[in-house]
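Shown here: the complex without one of its protein chains, the others still in place.
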Amino acid sequence: MSVIQELSRGKQAGAVRKKGDGRWALLFLAPWFVGLALITAGPMGASLYLSFTDYDLLSAPEWVGLENYTRMFDDPRFLQSLGVTFTYVFVSVPLQLAAALGLALLLDKGMRGLALYRSVYYLPSLLGGSVAIAILWRQIFGADGLVNQVLALFGIQGQGWVSHPDYALGTLMALNVWTFGAPMVIFLAGLRQIPQMYYEAAAIDGASRWRQFRSITVPLLTPIIFFNLVLQLIEAFQSFTRAFVVSGGNGGPSDSTLLYTLYLYLKGFGSLDMGYASAMAWFLLLIIGGMTVVNFLASKYWVFYDD
Amino acid sequence: MTDASTTAQTTTPTAVRPPSDTASGTRRAGPGDRRPTAVRPHGRRVRARVGSVLKHAGLIAFGFVMLYPLLWMLASSFKPNALIFREPGLIPTDIDLSNYTDGWNALLHPFSHYLINSALVVLGSLLGNLLSCSLAAYAFARLEFRGKRLWFAVMLMSIMLPIHVVIVPQYVLFSQLEWINTFLPLIVPKLLATDAFFIFLMVQFFRGIPRELDEAATLDGCNHLRIYLQIMLPLSMPALATTAIFTFIWTWNDFFSQLIFLTRPEMYTVPIALRTFVDSTGESSWGSLFAMSIVSLIPVFIAFLFGQKYLVKGIATTGIK
Partner (left out) sequence: MSTTGNPRPTRRGKRLAGSAAGIAAVALTLAACGGGDSGIGGGGDDAPAAAEECPCEIRFSWWGSDSRHESTQQIIEAFEAENPDITVVPDFTDWDGYWDKLATSVAAGDTPDVITQEERYISDYSTKNVLADLGTLDIDTSKVDDGVLAGGQIEGTQYGIPTGINAYALVADPELFADAGVDVPDDTTWTWEDYVTTANAVAKGAGDGVWGTQDYGFNEAGLNVMARQRGETLFTADGELGVSEETVADFFQVSLDLVEGGGQPDAARTVEYQAAGPEGGLLGTNKGAMGVWWTNQLGALSDSSGHELELLRLPGESEGERTGMYYKPAMFYSVSADTEYPESSAKFVDFLLNSEEAAKIMLTDRGLPANTDVREAILGDLSPTDQKVADFMADIEDEIVDNPAVPPHGSAELADIMERINTEVLFERITPEEAATQLIDEINAAIAN
């Protein structure tokens, strides 16, 4: 019998012991309940209502039933934005998480200058949605940018990646991977949450570093990997600022970087069609919600909780 | 057997066993475990040295690639406005500090005014998130109550809707409360744990803390409040530090809600101030933008440099078994 089984016995015991902490829960959740009732629920409910209306922000909303929802599927730009978003999410999120996990493991401990490396790798994430990003990105992926200068050393004539409809989305995904610092920080924190005693014991048992990694680090890090996966998915589906800044606000060139939320924004605030934008938002919630449910269901098979 | 244990076994078929029960003090080799091979001290050390140099070289090279855009921005912040695009090289021909002095004074208030405003919003959000989210997370991680799954789902749902469709109703709400043009719409929601992201984060971390600890505390007569205060919080420094770092940075960079809720220039924060250097319809002060972007990155960088050491003060280093 493994320690893990024993630990999970503890879990069962705990579950049995704690039945009905309702009052305590009310106390601990009080701020959140108040926030939910007063700040979150109202605007969410309002946007749900608005999704069934024709609402231009400037005059009162008019009920139109399901029209906004049915209109979406006849809208080629909507379908384009769905395609762009799925590509973006499913390519850049795994890459970003892999980079974040790899670097977090490398920068975990036992090295000189750790603090500096961590901070340096984290710096790009700090720029956030700065308008400067658009220009910085041109310096790298533009026709005369860094990438093409490097390619030129090998005699390859590059082209303007950032402004070519076939490659612009790729540069946007590179931008997302570039800011792997955020999930990296969470991985770092997660690594430090693994009780040292496990490693000590394993070392006494003579397990190699690799074995320790596979048998202690990975299983005990799964809740954090899971968290990062869920959150990065939710975030990636809602990616807006970078695409907005890099594309100059319109998802160009020729809609190749028209992420879902960017299109939603253009509809809501650009075309003053907030009813349609709200419908798009609730459809997105269905997508993300579905994705998250699948994630949680799947997590039963690979995420290990030490409680 | 429960899901978790079978899962752990399938993903780690040759699990090395840490001491399952420190009280018993027995240690046995796990199934399929091998005896340690003989240690070869000398060869190992040389190889480790070479490996370490290579690792550092790799990390530095990678760091340079990561930082290239930022270095370019730093270089450009020292160039006169007119030369930024005409001479886009990394090394400025001559150092010119006027972007910093101009940028600092270009807006209605000196740039420090916007830095202070941002700092106030950040401070409020920081306290709010740390307190309210950890409370809620404790409930989800450690308490049993009716409808827990449902509320958890509701919590996650609340971060799935893009801000652009809730900001108008929110504005209406806050203007009814006469909160527009104050920092309240930016801070009060954080006190009420509306940043569900962090609740989820802390739930995941709290669940990583061995339950034996709070069970022992319960036996000692501790109630939930004391377990939360004396066990969970001290043992969750990495999670709290992560929350703090993220709240800091997100709030520092948050443009949209600050733009909408703050209407008077004296209330403007750094992200709004930075945008006013650029006018897509007329003339932009790129040099000032870059210079002030660098200036506004410094506090965040310092916050991270100091904050990150708390990331590593986890259960691993606090000496608790």
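We just call them A and B in the order they show up, numbering each chain from 1.
The rule is simple: a contact is a pair of C-beta atoms (placed from the backbone, for glycine too) under 8 Å apart; a residue touches a chain by one contact, two chains touch by 3 or more.
Worth saying up front: this structure is predicted, and the values here are computed from it rather than measured.
Student: Which of the chains on display does the removed chain touch in the whole complex?
Tutor: It touches the following shown chains in the full complex: A, B.
Student: Taking the full complex into account, find the residue in A:Ala134, A:Val177 or A:Val218 that is in contact with the omitted chain.
Tutor: A:Ala134
Student: Could you tell which one of A:Asp108, A:Asp205 or A:Asp255 touches the chain left off the display?
Tutor: Considering the complete complex, A:Asp255 is the one touching the chain left out.
Student: In the complete assembly, which of B:Ile116, B:Cys222 or B:Ile260 touches the absent chain?
Tutor: B:Ile260
Student: Which subunit B residues would touch the chain omitted from the figure, given the whole complex?
Tutor: Interface residues of subunit B facing the absent chain: 81-82, 84-86, 106-108, 140, 144, 147-150, 152-154, 157, 167-169, 171-173, 175-176, 180, 203, 255-256, 259-260, 263-265, 272, 275-286, 288.
Student: Please output the residues of subunit A touching the missing chain, sorted low to high.
Tutor: Considering the whole complex, subunit A reaches the absent chain at 11, 14-15, 18, 37-38, 41-43, 45-46, 49-50, 55-61, 134-135, 138, 142-143, 159-165, 247-250, 252-255, 266, 269-272, 274, 293, 296-297, 299-300, 303, 305, 307.
Simple rule for what comes next: only the chains that are shown with their structure count from here on.
Student: For subunit A versus subunit B, what separation do you get between their C-alpha means, in angstrom?
Tutor: 13
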